[in-house]
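Quick one: structure below, then a few questions.
Every protein chain of the complex appears in place save one, which is left out.
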Amino acid sequence: MYTAKVMDHFSNPRNVGEVENANGVGEVGNASCGDIMRISLQVEDDIIKDVKFKTFGCGAAIATSSMVTEMAIGKTIDEALILTNQAVAEALDGLPPAKMHCSNLAADALHEAIKDYRKQNS
Amino acid sequence: MKKIYMDNNATTAVKPEVLEAMLPYFCEQFGNPSSVHWAGRMVGGAIEKAREQVARLFNCSAAEVIFNSCGSEGDNHAIKGTADALKHKGNHIITTSVEHPAVLETCEALEKDGFEVTYLKVDHNGMLDLAELEAAITDKTILISVMWANNETGNIFPIEEIGEIAKKHKVRFHTDAVQAAGKIAIDVRKVNVDMVVISGHKIGAPKGIGAMYLRRGTKISRFMHGGHQERNRRAGTHNVPSIVGLGAACDIALKNMDKDYAYVRHLRDKLEAGILSTISDVKLNGHPDANLRLPNTLNVSFNYIEGESLLLFFDMKGIAASSGSACTSGSLEPSHVMGAMGVDIVLAHSSTRFSLSADNTDEEIDYILQELPPIVQKLREMSPLYGR
Partner (left out) sequence: MKKIYMDNNATTAVKPEVLEAMLPYFCEQFGNPSSVHWAGRMVGGAIEKAREQVARLFNCSAAEVIFNSCGSEGDNHAIKGTADALKHKGNHIITTSVEHPAVLETCEALEKDGFEVTYLKVDHNGMLDLAELEAAITDKTILISVMWANNETGNIFPIEEIGEIAKKHKVRFHTDAVQAAGKIAIDVRKVNVDMVVISGHKIGAPKGIGAMYLRRGTKISRFMHGGHQERNRRAGTHNVPSIVGLGAACDIALKNMDKDYAYVRHLRDKLEAGILSTISDVKLNGHPDANLRLPNTLNVSFNYIEGESLLLFFDMKGIAASSGSACTSGSLEPSHVMGAMGVDIVLAHSSTRFSLSADNTDEEIDYILQELPPIVQKLREMSPLYGR
């Protein structure tokens, strides 16, 4: 069902947890659809220094969360904002068609966290 | 790697003795039993022997057994066939909100054709209120359809009492016994029931074969039109090898029923007690009285964790189970059974079913009880809902 990359990120997820002293937090999804994703950030000089996730969801949801944190780290917030759901799915060598909506969550959560950072620091 | 199969309510392995019994009927005794020649004659007896074996499981006469292609077909036939045969009498059907889709979606299809359907609620243990059932009967009611046991929780419904209510009000009674068959007695002489549906692949026979008990004299329209097989009740060339397999599986199930009940229940109870005592925030789904559940089924919700993730981690340890999470079904909603029981939405997504068979062992239970806690812990640490 899942690619080797998805299974790798699912079974050894990177950056699980909450960033201490986060200056941006985003949460998307809801329990009724079976998925909730929270991303917390530490941004310094517009660069994402640290990012962590917590996810309630399927294998694809956890793998995309893990992947999006790896992709975001070290990026400027402008670069991170143009990171697409599609790019996350592609970085995992694709997702099953029924699971594409899970990848939507990962990039969305990241973008929400960045918006939160901007709100806090404007 | 270890392979521990605990998804027997989804499907079972074919029992080696069953396959053995089937094998001569593919390439050698391959005839069509309706034919007037050696090839036909070789198989007619095999079908009638299998019919006797299935009849013994129901404790009915062989003439009351109809072979069909699966549990879904049996449910479709029983319900649509009754609706059509009795539509001059009324247009009301009573069923429950926790039936298998083969019953629920069939009833929903009939609603589009002008039938009215009452979907009985269940309480938080997944049980029916029989007074509510009786009160739902009107003079338009032509059918009550209540499953013998639920596939997700293992809950056993009071078929005997429901049969009495049906009899008192002279309403036909159908029960989907796909999960009950082979695990507990489904004796149609002890309970008042008109139609009972079973499926081969839940009891060690192959996929693609099923049977229905149809009480003598019960008028039902055909579901499958065509040839006059099965006394004109089910068209289509007889699936001889699978019919033979279903007969053999019923025979074995009946012989081993008491022994298997005790053994499987011992394993299940051990798993249940182990999980509930070693892992926090676990909720049992189904009736707390183990006597009111099938001996092989355990359904628990590991709070804060989505079911598919859990299954994938189980799978990495060789453990095969199933979940009521929406993510495993491809739909957007979690299990309708959990929903009907009023299980909180997160717990519904977390629901996990272990369904055992007599092939499981004590060692396997020990292994699961050892592997489970760290998996649950790991996933909880990833969960935004945990420790809030």
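Labels A and B are assigned to the chains in the order they are written; within every chain, residues are numbered from 1.
Here is the rule we use: a residue touches a chain if its C-beta (ideal position, glycine included) is under 8 Å from a C-beta of that chain, and two chains touch if they have at least 3 such contacts.
None of the values given here were measured: they were computed from a predicted structure.
Trainee: Can you tell me which of B:32, B:61, B:125 or B:218 touches the chain that was removed from the display?
Mentor: Looking across B:32, B:61, B:125 or B:218, the contact with the absent chain belongs to B:32.
Trainee: For the full complex, which residue in B:138, B:237 or B:278 touches the chain that was left out?
Mentor: The single option touching the absent chain is B:237.
Trainee: Touch as defined at the start, partner being the missing chain; which of B:106, B:179 or B:351 qualifies?
Mentor: B:106
Trainee: On chain B, where is the contact patch with the chain that was removed from view?
Mentor: Those residues of chain B that touch the unshown chain are 3, 5, 7, 10-16, 19, 26-28, 30-32, 34-40, 69-73, 75-76, 100-103, 105-106, 108-109, 199, 201, 206-209, 222, 224-228, 235-242, 308, 311-312, 314-315, 318-323, 328-331.
Quick note on the criterion: only the chains that are shown with their structure count from here on.
Trainee: Need the CA-centroid distance for the pair chain A / chain B, whole Å please.
Mentor: Comparing mean C-alpha positions, chain B is 40 Å from chain A.
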